[in-house]
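Comments concern the structure below.
Note that one protein chain of the assembly has been removed; the remaining protein chains are unaltered in position.
Coming up: chain A.
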Amino acid sequence: MQFNEPAGQNLFDNATIVGRPTHRTDGPLKVTGTAPYAYERHDVVEGQLYGYPVAAGISHGRITSMDAEAARNAPGVHAVVTTLDIEPLGIWDYNVARLFGGDEIQHYHQAIAVVVADSFEEARAAASLIEVEYAPGDPADYDLDAAFERFEGTGEPSTMVGNVEGALENAAAVVDEMYHTPSESHQMMEPFASIVDWSDGEDMTVWTSNQMIEWNRQALATNFGIDPDRIRVESPYIGGGFGGKLWLRCDAVLAAIGSREVGRPVRLAMPRPMMMNNATHRSATVQRIRLAAGEDGKLTGIWHDAASHSLPGGRGENATAQTPYFYGAESLRVQHHIVEMPLPEASDMRAPGEASGLMALEVAMDELAEALDMDPVQLRIVNDTQVNPSNPDQAFSERHFVECLERGAEAFGWADRNTTPGGMREGQWLIGHGMAGAYRGAPTLPSGATVRLSGGRLIVETDMTDIGTGSYTIIGQTAAECLGLPLDAVEVRLGNSAYPVSSGSGGQFGAASSTAGVYAACVGLRQQIAGQLGVEDPEFREGRVVSGDTDVALADLEGELEATDTMQWGDFKQDYVLATFGAHFVEVGVHVGTGEIRVRRMVAAADAGRILNPITARSQVIGGMTMAVGAALSEEMALDTGRGMFANHDLAGYEVAVHADIPEQEVIFLDTLDGISTPLKAKGVGELGICGVAAAVANAVYNATGVRVREYPVTLDKLLGGLPEV
């Protein structure tokens, strides 16, 4: 099906199942521990052995020798394959780090060997017996600040509208500050894990944990130089990904190599301490933001320069992503510089670009509001725009940012906030209030599905994944709505390369795209049913097909009916900017003595089109807010600049927010529809939830203390110098 024009009135406008708060259909499996996650799939194939990886101990250079003799002779060991034993594997299109093979080390903890043994313990014990000699590369420069200074002003801006320099000269108020965000690690609960059966070296079956089934298959094919049709991938349950599992990683690659070597299936999970430096991460950013505004608060200029690190050829973290679109400034200048560094691969993490960019931009806006002596909510309202500021001929499909600001402010009680930085105190706690705007693009990708109806029960098959987001549930709801069936008459099967290729999960495109693909297939099925009954445009309700005199139960239809289709997106969408919007409001307490920061209250208002399921959507937003509290206050991959490695590479050292850090969270969804986006008039929401939140926290800390921190995470050491005498 081709989506060639905006969705008009359709069945979803009278929906009874789509949009209804529905608990996850896979919830019982998860709470009873019976959802089959990759590493525990003992039953899928006989004769599984255990693999264990060995990781490089230098950041870059070459391996001069490896001695695996002792490991090969260790108890229970079937095989050891070192990176020197095989040619460098191919690197897939969207990646830049090599996953295995050859003597070159590109980054710390790159995989350099796999041990296959009867038990996990034997494989692990043997892995530590492998001796490696390195020829380290020349010392590298990991100074992103210095690189930013070198790059600033060079190259071509990606957006250049009007005269920013002039705007800055003539402004009533100007902000010109540097901001820093650190590298961040996905650290989802389930590590990278795979079971691979490539026993015959021909056909490969992969049970894994991956967000993108088809990308995974293509990447495996590229790595091993084989035909993708010989590869089957299954990933029905995924314990979180956050973008880390968009990619094939060394777990599947090493398991495949091990399996080919020993002729038996091999399972392998990446040890937690290896995840940070082996897998991808969100790059640190250095950002300079200059804002110019008139006395009325109208932005006359935004100049946003940013830098991030990457291996050669990579994308880094483009912190300017939102800047061309978010605020209606008269002039704009935007540029992102990628600085090459021999660090682990920098790549996408939840809201890549916007998450880091808004951490800076929304603090800059707070600073501008202060310079203008203006309510920061009001400042954002006066700078709203309904057209793309960098291309005024292009409108937003739907944009209700102002409503987010107003509804959020109302719910939070913004009018009663503390307005004097450092001026509000409860006992030993300084209290502060802060807010920020949120912006995240709303892309869609082609997405396919098959639906099969038999005996009144519907089976949906698509290679879409559920990474804890609720895909099973919303896809079931969509199909049930389309066929007029109760939700429990629909069985949803996901995450299998045997099913039609979907959007997969990422970039907050999954929910909007995959439900549209299921809709396309269901439309096909409805037509078949109508054809079989010889009626036109029947209604599907309460398990029946109704048209004129015809009234037949779906359960009574003959045989099995099947339809497959893929939703393709028409060019007309390119006439619009599609995005989601939000506003975040936060109250913090800062301990007057120690500077410890505790978030006390959070309110979010979100504009993300039709909310397909308020329960799963809310989970996405509060999950994003929680992750952003970590980003604001504690998460930082600590870069050892002498060694080129992230030193705090476990969950004791890399502090994500825990339950005790998260207070009451309120989420308001605006009742908006976006017919330009999809037939369901839906957009993603999973990444919107992390956008802007960290800045709201940082602004609240400033409001509490009067200390402006522009370097994340906002930790107590950065406040101590500015706190009052105890």
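What we mean here is this: a residue touches a chain if its C-beta (ideal position, glycine included) is under 8 Å from a C-beta of that chain, and two chains touch if they have at least 3 such contacts; residues count from 1.
The criterion applied here is as follows: contacts and distances are computed from a predicted model.
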The complex's invisible chain, by UniProt name, from "ABC transporter permease", "Oxidoreductase", "Xanthine dehydrogenase YagS FAD-binding subunit" or "Heterodisulfide reductase subunit D": "Xanthine dehydrogenase YagS FAD-binding subunit"
From A:145, A:176, A:229 or A:640, residue that would touch the chain that is not displayed: A:640
Of A:90, A:166 or A:273, the residue in touch with the unshown chain: A:273
Contacting the left-out chain in the complete assembly, out of A:93, A:156, A:202 or A:717: A:717
Residue numbers in chain A that touch the chain omitted from display: 55, 57-58, 75, 121, 124-125, 128, 142, 273, 428, 591-596, 598, 633-634, 638-643, 647-650, 652-653, 655, 657-661, 713, 715-717, 720-721, 723, 726
